[in-house]
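What follows is a single structure, and I will ask about it in a moment.
Heads up, this is only part of the complex; the chains shown haven't been moved.
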Amino acid sequence: MRDTAAHDLTVVPIRGEDTGIPILTATNLLLDKGDTALLDIPRLQVQNHGPTLIMGPNGAGKSLLLRVLHGLIRPTRGQVSLAEPFDQAMVFQRPVLLRRSVAGNVDFVLKSAGIPRRHRKARVARALAQAGLTDLARQSARSLSGGEQQKLALVSALARKPDILFLDEPTSNLDPTATQSIEQLIAQANRTGTKVIMVTHDAGQAKRIGGEVIFMNKGRVIEQTPIQHFLQSPKSDAARHYLAGGLLI
Amino acid sequence: AADDSFIIVQSTTSTQNSGLLDAILPQFQDKTGIEVRVVAVGTGQAIRNAQNGDGDVLLVHSKPSEEQFVANGWGVQRFDVMYNDFVIVGPASDPAGVAGSEDVVDALTRIAQAGAVFASRGDDSGTHKAEIRLWAATGIDVAAQSGTWYRETGSGMGATLNTGTGMGAYIMTDRATWISFGNKGDHQVLVQGDPRMFNQYGVILVNPEKHDNIKADAGQAFIDWLTGAEGQAAIAAYQIDGQQLFFPNATR
Amino acid sequence: MQNFASIFSNAIGLIWSGDPALWAIILLSLQVSIAAVLIAAVIGLPLGAALAVSRFPGRQVVIVLVNALMGLPPVVVGLMVYLMLSNAGPLGVLQLLYTPTAMIIAQVVLVTPIVTALTRQVIETLDAEYHEHLRSIGLSRLATVPVLLWDGRFALMTAVLAGFGRAIAEVGAVIIVGGNINHVTRVMTTTIALETSKGNLSLAMALGTVLLIMAVAVNAVVGLLGLRARQVAYA
């Protein structure tokens, strides 16, 4: 993971910003729990160009929205429709690792994606190398450090080469160097045709990754704009307040 | 033994628990090569199993039920095999003072009058039915006393003896089971010798017309042996502690 | 031989008839088994949890032994308790033999290892998750037991129900220490055994079905209470 060229990161690859076509549309989303609406999103469209970043305060509903879009939670009302039956993968805020070796976990993810055994070995090795986990391949995945777990979950998901990749704060536990290289992997996935939908609290990261921002607050989508616009002139008070906290960075 | 050279005998527990069958069956197998597999259960269950065709031969001791079994066509013919006798055992302290009595009806009456604990099998077995007949002769309605001094254990002979000796009760049992019983405590035979306590065993071949699988030939061979000279001699020879347990009385 | 449908309708008929003798037997069955399971739970839940959280040399051996005790044969337990309670035994003075109390004692011996072994399993899994937090906030290993039992209470329901299943179905032990005495210690299983030995197979089956319906009722009540509590609490 040494000396990955740090300056590459600012070149954010957004393909054809104007030719974007909606690949994912949510209409009339409502997720209720008791008497409170955890999500209330009349309409949300995600285009196929560039990464989509979901930002917003803790408890805004970002993780719930990802789960609903990914199909893990059925909303109380409304639906999510895809333009095509895309392959999807997701990295959770708290990665779930099976009681198997590090390599076994990656292998299992690939196997579930229907990748034949003869191809898996090389792809597992490549994924582990990307995460700098080659030396830990035979260790129990659940004894990995927090950051190692997060990297493992991310490279497992990437190894499937999904059409849509949902990432929930994927670098929250990573050291700066690892954050860099993971950001590069994300950028690369984006370049090679994977639609990235990612939650992050890190405005710096958002800027480096680029694309559009969906800003959420209290279960609602407040604005959806390109990241530069969002950082320079957020439209809502909530967003201004949210970003203010990050000014010191 | 090969699978096709065995028969199943549905029998009551007394013949098995007393060790009689273990003693005599090898002699039959040595002679004929037929293995006898004994299923020892309650009289009612044995008859029911035989009706279902789950045995080739029935060996029990409840003459009315046996005759009914044959009359209904389930069995071919009933033969007397042997007898022993019932006795009444009780604690050494003998609270009803029946020790040495040879009049069982009188002894039971005294037990009832003393309110001394009496453990009955209460399981409709041959022994139980014999006991009920004796109580009927006393004119005492024991069913009304059930749960007080008259205790129905609803179990086999061995279990009733275990329970009865444990609670210091009087118990009616067949002599064979009693002699071979290992948990006598301080109980002894107190009442015996009354002709009304005669206990006849009978053997019946299950009707092969009712079920395809009945091994009539082998079954009949066993019955012939048991009621013949060799079987009868083997029964007479079986002893525990120098006491003969069963008395052969086959009539042919 | 009757078919299963008619046996089932016989069973319903038996329950419906409201025969007081039958109901007395049903009630005694439930009383004895529920009492035994409650006592076994009071012993086995903390014991199993303590075994799950503690670390001492020979712990693995104790776990193997407790697991093996799930295979205690009822007849042997019956005999053990019989030998203790009989007039010749050390506890003979209590005069408990052939009473429902004796039956409860025998079932407690039988069921406690089951509850203990299954509790150990459930709590060990939960402890793997909670252990560092609980130690960090200052609880000693043993002090974590009540917390783990409380937070694992829904999973532990199945352990207790397994114990109940063993108790309510059991005949070998209660018939030895209870004596299956009519009107005194006769329960459902001993009645079934009696009717079987009489050759009244379909009555025995119908009684078995009645017993099973009672077991379903108890399980349903426990299940509903659990579901209720789970909605209120935070699973």
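Chains here go by letter, A, B and C, matching the order in which they are written, and residues are numbered from 1 within each.
Note that in this section a residue touches a chain if its C-beta (ideal position, glycine included) is under 8 Å from a C-beta of that chain, and two chains touch if they have at least 3 such contacts.
Keep in mind that this is a model prediction, so the values were computed, not measured.
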Task: Number of copies per protein chain type, counted over the whole file - done: A x2, B x1, C x2
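Please note the rule applied: only the chains that are shown with their structure count from here on.
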Open item on the list: What's the contact topology between the chains, one of line, ring, star, complete, other?
Closed with: other
Task: By number of C-beta contact pairs, the top two chains - done: B-C
Task: Chain occupying the most central position, where position means C-alpha average - done: C
- [ ] Quick one: report the Å distance separating subunit A from subunit C, using the average Cα coordinate of each chain.
- [x] 50
Task: Centre-of-Cα separation between subunit B and subunit A, whole angstrom - done: 82
- [ ] Return the distance between the CA-based centres of subunit B and subunit C, expressed in whole Å.
- [x] 36
- [ ] Using the touch rule from the top, collect the residues of subunit C that touch subunit B in their complex.
- [x] 1, 82, 86-88, 97-98, 175-176, 179-184, 186, 190-191, 193-194, 196-201
TODO: Under the touch definition given earlier, write down the residues of subunit B that touch subunit C in their complex.
DONE: 41-49, 52, 122-125, 146-147, 151-156, 159, 162-163, 166-168, 185
